[in-house]
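Before I ask anything, let me first share the structure, which is written out below as structure tokens.
For this view, one protein chain was removed and the others were kept in their places.
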Amino acid sequence: MKKDFKSLKETCFRSNRMLPESGLVLHTFGNASVVDRERNVFAIKPSGIAYEKLKPEDIVIVNFESEVVEGNLNPSSDTRTHACLYKAWKEIDGIVHTHSTYAVAWAQAQKDIPVLGTTHADHMAIDIPCTGIMSDEMIGGDYEHETGIQIVECLRKKRLAYQEIEMILVAGHGPFTWGTTADKAVYNSIMLEELARMAYLTLQINPEVPRLKESLIRKHYHRKHGEKAYYGQK
Amino acid sequence: MKKDFKSLKETCFRSNRMLPESGLVLHTFGNASVVDRERNVFAIKPSGIAYEKLKPEDIVIVNFESEVVEGNLNPSSDTRTHACLYKAWKEIDGIVHTHSTYAVAWAQAQKDIPVLGTTHADHMAIDIPCTGIMSDEMIGGDYEHETGIQIVECLRKKRLAYQEIEMILVAGHGPFTWGTTADKAVYNSIMLEELARMAYLTLQINPEVPRLKESLIRKHYHRKHGEKAYYGQK
Amino acid sequence: MKKDFKSLKETCFRSNRMLPESGLVLHTFGNASVVDRERNVFAIKPSGIAYEKLKPEDIVIVNFESEVVEGNLNPSSDTRTHACLYKAWKEIDGIVHTHSTYAVAWAQAQKDIPVLGTTHADHMAIDIPCTGIMSDEMIGGDYEHETGIQIVECLRKKRLAYQEIEMILVAGHGPFTWGTTADKAVYNSIMLEELARMAYLTLQINPEVPRLKESLIRKHYHRKHGEKAYYGQK
Partner (left out) sequence: MKKDFKSLKETCFRSNRMLPESGLVLHTFGNASVVDRERNVFAIKPSGIAYEKLKPEDIVIVNFESEVVEGNLNPSSDTRTHACLYKAWKEIDGIVHTHSTYAVAWAQAQKDIPVLGTTHADHMAIDIPCTGIMSDEMIGGDYEHETGIQIVECLRKKRLAYQEIEMILVAGHGPFTWGTTADKAVYNSIMLEELARMAYLTLQINPEVPRLKESLIRKHYHRKHGEKAYYGQK
């Protein structure tokens, strides 16, 4: 009894289309996916298709083993990274990968993006982590799956909760972001790019500037995300 | 006897909409307000609402104690900062807060923007001040009100007149600008962002360049703002 | 016997409108003028008028003493600088002044823009000169006229022909460009901004890079401008 994936594909299509509209991707680079937790499948961009030619029906449905469930095209070559994260983290419903310029520059520089101001602290109370460079064993193995493992392990080692950070830089590669919805994952990619750009400029102006002090970080993070948050509408 | 705030809301709406059109804000960041000095209320953007979805009727009217006078939505979380400035400075009618990229970079770098050229001197004869980082007491207290206090005190200590400088960087946070009208406050935010960008590039090209000499600063400032100003139309 | 300045005003209007369209000016900054050599007058932007509100009939006609010949608005506050250049240099018919970002950064950095590549050499075989900072006497005198004198003297001292360089940076202020037509002056402002940006990036990547070697500079300049030029159409 085949179920209808039309709505899932359309959500995924819209999220993917937001990437070039936000200036985050060039050519066929990047991909967004959306999960259906009830059916244990996710929708993802097909591999190597230009965004301007993408149609909702081109979106590929795959299961958590990265096998195609529905669709005529090959799914993104990063599909196994997405699958790995959906399996490891039960509370996320969307993932985005881009090669946006400033986030990639920090990933290539192999550096965490430090909290330097409240724009960052409004979203996270911690530095945006950058993984280490992948080992030759992982590169030579199931590479895209290992990229997912690397992301999960990086957060675990740094004792960071994926519900709180929602973004990471894979060293020498680029950013992955996620969220409780695909829209939130796209939002996070846009925000990461701007935080990466602000941090870059800040350190060019004053290389000696310290990380923002903890009390100010906590204040901004909690006014948006704490139990007593008072930012936004109820 | 309830009065009509329609015109005040529309002015405030238009000022807020100018922020994304000028490239100064991302997502829901930033806010513009407009005061009605006769009724001692001001109109301000609701908290956490995206600019492209904002409607004139969403604008919130609050009094100088930051209590909602009219409106169904929560006002901006920065409302008490605006209230503090309107109470302290009788000659301003509009305030704008953004997280524009270059101004934030200088605020995060915790540095004043020096007068390096006539583009700056056409607007102000002084460096654009950056406050210190807020004390833990202020952060732990009525934070947004204290931000206003911090701004007022910074100008007072540096013996700067708010009628002449019309912009400030809050350290680790970002810019606030104001003016005799909301339009002027928006203009000042746009100008600040460009001055921040020019000063950044100048110091990258020549880190040793001195502040512009005082006679040239005075000449440019006074041809636009002095008693014998001859810039513009009468 | 009053003559018709309609055509001169329209040419001047079009040149001024090209400045915001090319991203060279913010707000009311900058101005373009066009000369009528037969009548010894030039058309120039009115002072402090926003480009988007500018109409052809707003353009002001002034003579070489900077006196208004026709028009209801005050001419640009930089009018006497334009007049000075038109009087000194008989072979130019258009002048443009902007506060474009990268050109201003070099002017504020008080540095000549060196010839680092063929994009520059295609236009000029020499560095783009930056004047010294104006003396207090000149600032305190007829400032805008003195700015023109400063430009003319800077070229004279460096033994540069205004027919060959067509652009200059006024230290601590910004760029002026000129040309045999107003269109050429606008073209030069666009080109200067791009050369300023390229030189900035080049020196960020490699601060030690030498000036382009003379034989290559000469080759590119002469293939476009020499007697045996073979670039373009006849």
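Order as written gives the chain letters A, B and C; numbering starts at 1 within each chain.
Note that contacts are C-beta pairs under 8 Å (C-beta built on N, C-alpha and C of every residue); 3 or more make two chains touch, one makes a residue touch a chain.
In this text, all values refer to a predicted model and were calculated from it rather than measured experimentally.
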| item | value |
| --- | --- |
| Shown chains that the omitted chain touches within the full complex | A, C |
| Residue among A:Ser7, A:Asn40, A:Ser77 or A:Gln233 touching the omitted chain | A:Ser77 |
| Residue in contact with the excluded chain [from A:Phe13, A:Tyr51, A:Tyr102 or A:Tyr162] | A:Tyr102 |
| Sites on chain A contacted by the missing partner chain, in the whole complex | 26-29, 46-49, 73-74, 77, 99, 101-102, 104-111, 133-134, 136, 139-140, 143, 172-174, 200, 203-204 |
| In chain C, positions touching the absent partner | 116-119, 187, 190-191, 194, 197-199, 201-206, 209, 212-213, 215-216, 219, 223, 230-234 |
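Criterion: only the chains that are shown with their structure count from here on.
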| item | value |
| --- | --- |
| Graph class of chain-chain contacts, one of line, ring, star, complete, other | line |
| Centroid spacing, where centroids are CA-atom means, of chain A and chain C in whole angstrom | 47 |
| Rounded Å distance, chain B centre to chain C centre (Cα mean) | 33 |
